[in-house]
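Of the protein chains in this complex, all but one are displayed in their positions.
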Amino acid sequence: MIICMRQGATKGNAEHVIQAVKDAGLEPAPLFGTERTVIAVLGDERDLDMKKFRAMDGVEKVMPVLRPYRLVSRESHPEDTVVDFGDGVKIGGNNPIAIMAGPCSVETEELLLEIAQEMKKRGVQFLRGGAFKPRTAPYAFQGHGEEALKWMKRAAEKTGLKVVTEIMDTQHVDMMADYIDMYQVGARNMQNFELLKALGRKQKPVLLKRGMSADLDEFLLAAEYIAKEGNSHIVLCERGIRTFCKYSRNTLDLNVIPWVKKMSHLPIIVDPSHGTGSYDMVKPMAMAGVAAGADGLIIEVHPKPEEAWSDGDQSITYKTLDDVLDGINKIAVVMGR
Amino acid sequence: MIICMRQGATKGNAEHVIQAVKDAGLEPAPLFGTERTVIAVLGDERDLDMKKFRAMDGVEKVMPVLRPYRLVSRESHPEDTVVDFGDGVKIGGNNPIAIMAGPCSVETEELLLEIAQEMKKRGVQFLRGGAFKPRTAPYAFQGHGEEALKWMKRAAEKTGLKVVTEIMDTQHVDMMADYIDMYQVGARNMQNFELLKALGRKQKPVLLKRGMSADLDEFLLAAEYIAKEGNSHIVLCERGIRTFCKYSRNTLDLNVIPWVKKMSHLPIIVDPSHGTGSYDMVKPMAMAGVAAGADGLIIEVHPKPEEAWSDGDQSITYKTLDDVLDGINKIAVVMGR
Amino acid sequence: MIICMRQGATKGNAEHVIQAVKDAGLEPAPLFGTERTVIAVLGDERDLDMKKFRAMDGVEKVMPVLRPYRLVSRESHPEDTVVDFGDGVKIGGNNPIAIMAGPCSVETEELLLEIAQEMKKRGVQFLRGGAFKPRTAPYAFQGHGEEALKWMKRAAEKTGLKVVTEIMDTQHVDMMADYIDMYQVGARNMQNFELLKALGRKQKPVLLKRGMSADLDEFLLAAEYIAKEGNSHIVLCERGIRTFCKYSRNTLDLNVIPWVKKMSHLPIIVDPSHGTGSYDMVKPMAMAGVAAGADGLIIEVHPKPEEAWSDGDQSITYKTLDDVLDGINKIAVVMGR
Partner (left out) sequence: MIICMRQGATKGNAEHVIQAVKDAGLEPAPLFGTERTVIAVLGDERDLDMKKFRAMDGVEKVMPVLRPYRLVSRESHPEDTVVDFGDGVKIGGNNPIAIMAGPCSVETEELLLEIAQEMKKRGVQFLRGGAFKPRTAPYAFQGHGEEALKWMKRAAEKTGLKVVTEIMDTQHVDMMADYIDMYQVGARNMQNFELLKALGRKQKPVLLKRGMSADLDEFLLAAEYIAKEGNSHIVLCERGIRTFCKYSRNTLDLNVIPWVKKMSHLPIIVDPSHGTGSYDMVKPMAMAGVAAGADGLIIEVHPKPEEAWSDGDQSITYKTLDDVLDGINKIAVVMGR
C-alpha cells in the first residue's frame, strides 16, 4: 500500500498516518519528497480496510500494491488448474477446447433429448440449458425449474453428456446437486456473495460468469469467494460486458482471456452467444476467442431459433453449429489444443 | 413492436413474419416502402419474446414500442406513490425530504446507539447500517449478521428511528422482518430475481438500489418484480453507476431522478456516499440530488471515519453532517419540500 | 512515481530500474518488502514518459503520484480564476451564475436577432449559436459559416450580448476573432491539440467542453494545452459523457463540478441541453448543476423547436426558459450567487 499525502499536509498529518499504519501491524516507510510526502507500507495489506487511511486528514490517495486475491492468483499457484469432470472430460491446461452447447431455456423433455443427441453426435461434451431463468422482465418465461433438471439428467444419462445449468438461489444448492455436473453462476449473480459461499462449500465444479460491469479484480475476487470456502473446481466465463456500444447486445471482451491467464491459474471459456447477442456473430467471435487462448466455449443452439422460448436471436441451428465447430477446430489446431 | 426487414428480404420472408405475428395473437400492419419493408405490430407485445422475430430470415431489427413495465409505470398510476412507515414518516409525493443516515457497518451496539441518538437529534428519520455486508473481497469484514439486527432494533426503540438495512439472501427474509422497517436491496443484487420475488411477497417497504450497470428500464423492471408479487411499497435509490471515469469511485447519475419521475410513480432517493465514494463530495451532490427532484437521501455517517470498519473514505462526521443537512434544507425549501 | 516490481523479479531487474531512474535525473527510494520490491521515485515525474519503466523486465506496474497538470491546478493557483468579458460580465469566483443561451444552429439573421432580443430581456449575458456545426452525418446541415458569424456580431452589437460559438479548425482562428467574444471548443475537439495550441496563442476566452469519454485528468490537461501557450482565459463545460445508459442521449456528469473546483482554479459551467438531450430534462438538471456548484449554464433555446434545423428535441421555448431561469435563480440565491 502506498499512501500519498496532499501537498499542503502537515507533518502532524503524516505522523498520524504513520502511527495508524503501525497500529495495523504493518511497517511504514515514509518518503519526504519536495512536492509531497509519500508513505510506503510494507506487509500484507489485504486484511485491512485501506479506505480508512483515505479518511485521514491530509491524505490524497491510497494505492494498493498487492492484487487483492490469493488462492486464485497465478503467483500462489503457477500451474494451470484443470477441472476434471470424469469420463475423460477436462477443462484447462492443454486439454482440448471444451464445448458446452444446448438451448437457452429447457422447453420440453422431447426437444431437450433431441438436442442432446445432436450435440453428442458433434462431439460436444456438455449440455447447457436453463431450468431457472434470470429474465429482465417478470412477464418473461422463468423456466420449468426442478422439472427441467430431471429432463436434463435423463438426457445426460442417455447421451453421456455432462450437464451445466444456472443456479439462482442459495436454497437450490442441495437440490440441484443431484441432477447436474456443474453449477453455472450467471452474470447478474457474480457478486451474490451468499450464493458464492454456498457453492464454495460443495465440491462440484462451478462455471462463474463475469458480471456485466465486473473489472478483472472483481471477477477473480468472486472466484476467490468460492475458493476460500474450499472449492477450487472453478471455470471462469467471459460473456460480454456492458459498454456504450449499442450495435451489439453486449461487448464481448476477449482481452480478459490473456489477462486471466496471466493473473490466475483458473481456466476460462467464452460465451459468444450472450457476448454478441446475434446468431451471425457467433462463429467469428468463437474463433477469435479460441485464438485469444480460451479453454472452451458455451453456445446456444436450437433447432428452430425462431420458435425458441428465449434468446432466439442469438441461438444457432444444428447446421450453423457444424460450421462454427469447423472454424473452432481449425483454430484449435493452431493453438495446439 | 416494429419489425424492420433487411433490404434484400424476400416477399416470402415478410409473409413468414406476418404469419408469426398473427400466430402470437397480435395484428400485423405491413408497410412496403421503397427501401425496405417494415411490419408494425398492434397489440401488447410485452407478453412475448420479441427476440424470436429477430431470428427469422430477412429480419434486420426488432424495436419495442411499449415500455416493458406496467405496475410501476406512471401511465398505469398517474399519482405519486407515497410509502408510509407510520408515526408520520412518509417518503414520496410532497412529503419532506427523507433522511437515512448511519454507519456503513454496524460495529458495536454502543457505537450504534450513540450514532442513532446523534441522528435523532438532527431530525434524521431512518437509521441505516450494515449487518450483512456485500464486500468485494472475501477477506473483508462481512458484518455481524443477526446480532447487529438486534442492536439496530434496540437502537430504533430507544430513539424512535426507523431501521433500514441490506438483505443479501432469500433465506433471511423472514428472520429480518422482525427487526427492521425497510429491506434494502443492494446494487449487486438488483437483478437477484429470487430475492426480489421473495420481498414482493412481504408487505414491508423495500429500498431498491440501482445496479451498477442498470439502465432505466432494467431498474424499473426490477421494481416490477417486487410489485408483481403484491408489494407496492418500493422506494428506488440512485447510488452511482459504473462508467469509464476513474476520478470518482462511481458516477452518481442524477439524470435518472427526473426520468424516474416521468416514467414511474415510485419515489426515488439518492446515495451521495456510495455515489461519489468521497466524504468531501457528499454535500454538493446531496444538494444537487434534491435540486434534481429526489425524495430523500441516504448518507454514511461515522464519528471517526478513519476508524470505521468499512467505507471510511466516504463517511462523514457529525459535524460535516450538520453542514450537509443545512445545505439540503435550503434546497428543500426551494423545492417546496 | 511508484514502480512496483513483480513477485518473481530479480535483484538485477530492480537494479536496472534504479539506474534508469537515476539516469532520468530522479531519486530512487527502493523498498524491499517480503512480497515484492517497490521503488518510490522522488522528484518531478511529469517531464518523463513513465511508460518506458513499465517496459522494463520485472516491472508490474507504474503509478504516478503527481497530477499531470500544473498551470490549471488548484495547488499552483489557490484562488478561483475569474474570466472577465468586459461590461461587467464575469464568469467564476463569486460572480452571478452566467447564462449563455440561443439556438443550436444560427438559421437566419432575422431569427437570430429575435432570439438575441428575447435573451437580452431575460437577463441572459451570452448569445450562443452554431455557425460551424459538427454533425455526426455529412448529410446534416453543416452551418452557415462566416456569414452566420456576421449575423451574430450584429445581433450582439444591437443587444449588448456577448457571443460564444464553436470553432472547428485551426484555419478559422484569426477569422473568427473579429466576430466573437469567446471561442467554444466542442466535445469532439477536446483533444484536437493543434486547435488547443492555436487558441492558447490568442488572448480571447475559450469555452472548453469536456470530451464524451474524457476523464478528469484529460479534461484538465486539454485546458493545460491552452494555458501553456499563454492563454489563461479558460472556462470549462460539462456537457454529458458517454455511458452504457440509453435512456438519455448523454449522461450529464455533475460529479465533475465539485471535483474541478477541488483540483483546479478554473470556472466550470453546465450544458443541460446536450447533457440530457431532452427539452423536459433541462430544468431539473440546470437546477442540480447550480446546486452542485457550477458557475454558469449554456442552454439551447428556439422559439419553435419543432422547426429548428438541428437539436429541436433538446431546445426549449422562451416560455420554458422563463421557468428554467426562475428555478436557476432560486438555487443561485441558496448558493450565494
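First chain written, first letter: the chains are A, B and C, and each begins at residue 1.
In the analysis below, a residue touches a chain if its C-beta (ideal position, glycine included) is under 8 Å from a C-beta of that chain, and two chains touch if they have at least 3 such contacts.
On a predicted model such as this, the values are computed, not experimentally measured, just so you know.
Considering the whole complex, the residue from C:His77, C:Lys228 or C:Lys262 that touches the absent chain is C:Lys228. Checked against the hidden chain, the listed residues B:Thr243, B:Ser278 or B:Gln314 yield one contact partner: B:Thr243. Residue-wise, the contact with the chain that is not shown comes from C:Met212, picked out of C:Leu42, C:Leu111, C:Ala155 or C:Met212.
Against the chain not shown here, chain B presents residues 2, 4, 7-8, 29, 31, 33-36, 38, 40, 42-44, 63, 65-66, 75, 213, 242-244, 246. In the full complex, chain C touches the omitted chain through residues 20, 46-47, 49, 51-56, 68-69, 134-142, 168-171, 188-189, 191-195, 197, 212-213, 217-218, 221, 224-225, 228, 242, 279, 305-315.
The chain not displayed touches chain A at residues 213, 215-217, 241, 243-248, 251-259, 262, 275-276, 280-281, 284-285, 287-293, 327, 330-331, 334.
We adopt the following convention: only the chains that are shown with their structure count from here on.
Mean C-alpha position of chain A lies 38 Å from that of chain C. Rounded to whole angstrom units, the spacing between the C-alpha centres of chain A and chain B is 25. If you average the Cα atoms of chain B and of chain C, the two centres end up 31 Å apart. In chain C, the residues that reach two or more other chains under the touch definition are 213, 243-244, 246.
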